[in-house]
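Can you read through this structure? Questions will come right after.
Of the protein chains in this complex, all but one are displayed in their positions.
Presenting chain A:
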Amino acid sequence: MDSFFKVFSAAYGGGDGYALADTLSPIAPASQPDKLRRFVHSTNYASVQNDFKYRLLYDKASPLRLNVEEGKAWVEVYVSFWKACVEILQAEAAINDNQKPSWEKVYRAWKEVSDHLNRGYTAAGFENWTVPCLYVVGKYLRMFAIKADEVASSLEQTTIDFNEDLSLDDEQHANLEDAARQLNKVFQLCLSDRASLEESRKWGIYSIINLLFKTYFKLGKITLSKNILNALRAYRGDMPELDAFPLSHQVTFKYYVGVISFLDEKYEECETCLTEAWYMCHKDSLRNKELILTYLIPCHLLTTHTLPSQALLEPYPYLQTLFSPLVRCIKQGDLSGFDAALAAGEDEFVRRRIYLTLERGRDIALRNLLRKVFIAGGFEPAKTGEGSVRRSRIRLVEFAAAVSLGSKETMETDEVECLLANMIYKNLMKGYIAREAGMVVLNKKGAFPGTGI
């Protein structure tokens, strides 16, 4: 208790939100593995309330002079925090005894902490420098909910009720969905603060939004993220600019917005957001950079038709295995290799939701293949006085042969034509098909835009 209050009063007295938030961390730091246990054992159910009250409000020796209402609210927060810690220790003890831990209880207890904290902001005037507490409590709210759901699903309770309408996912993520609702309350709490910007809780908003995004992604309810973005847009005028927030909030937010636009196929928007996130991301946080690249690379394939260099992928073994085979096939114009690589990685691609985007990389592979045919066609017989000109009239069958390379069956010429038509339509190739003549007539200059030919 004593050490706890020392930390609390130092943090509170110094107005250090992050230090204050640390007091609400339910995980003992590595330096003090016993911290939580000692904290729990320092009091008991009967006296916890009075202990906190005394320390926070009536201890004459304490340097703190809290406002009565605010102090009482903090007492509630810490009493509920203490109770949650008791549950956490019990869950951990259960794991040590090889028994099922009740994370559900931990989650419930932790939600109380969150409730009391929210109440502190709405009713007891917690100041805005304390918002890091919301981050910490929100973060663990999500984690405990996930743990509780894991236990619940391992118990396999398949009691679907056939009430008004059926729904599938509810019982698998009951706690996490509850956590999402709770986080949404915190979001509203931050968003609707009408205090002037200097003392506004709005400064906590992006951290909470990021937690919400994470939760929605986990729940597979990504569409809900758009509600958040809409709400944000509606309040745009009264909101500090994004770049005034801590860098970590910005990066995560940009990343999620980027991925959301990626899923909506708004690749331009995605490119902007992810590129910004990429440049702002801390150079050593490889994991985050890897996540950004997972979406930025397929995005670039479509927007700029560019492939990642070996050097870029170097530090990320996961991305190498993910993209290298495809990248190689696209470069070489190896269609059947591309199809094989896409099929081989399908599960992982689909899980990452990049399959549909990568699939379109086939266009680039095809473009490269056709370009090779064009180059292989060589030059027209040189005429006097002119530089060498590439043979620009190419028989359809030449393309047909190239397209069928490596695959066991020969593609019908109609289908080959269709592929060529697509290339022309998408401006990957300049020219036209003269169907009657069975010829493809390519532009003499810039037949394959952007490739130097």
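FYI, contacts are C-beta pairs under 8 Å (C-beta built on N, C-alpha and C of every residue); 3 or more make two chains touch, one makes a residue touch a chain; residues count from 1.
In this section, contacts and distances are computed from a predicted model.
A chain of the complex is left out here; the name its UniProt entry carries, from "DNA sliding clamp PCNA", "Elongin-C", "SAC3/GANP/Nin1/mts3/eIF-3 p25 family-domain-containing protein" or "RNI-like protein", is "SAC3/GANP/Nin1/mts3/eIF-3 p25 family-domain-containing protein". Among the residues A:A28, A:M280 or A:I424, only A:I424 touches the chain that is left out of the figure.
Seen across the whole complex, the unshown chain contacts chain A at 45-50, 53, 68-69, 72-73, 76, 79, 108, 119, 122-124, 158, 160-168, 220, 222-223, 263-265, 267, 302, 350-351, 353, 355-356, 359-360, 362-363, 412, 414-415, 417-422, 424-426, 432-435, 441.
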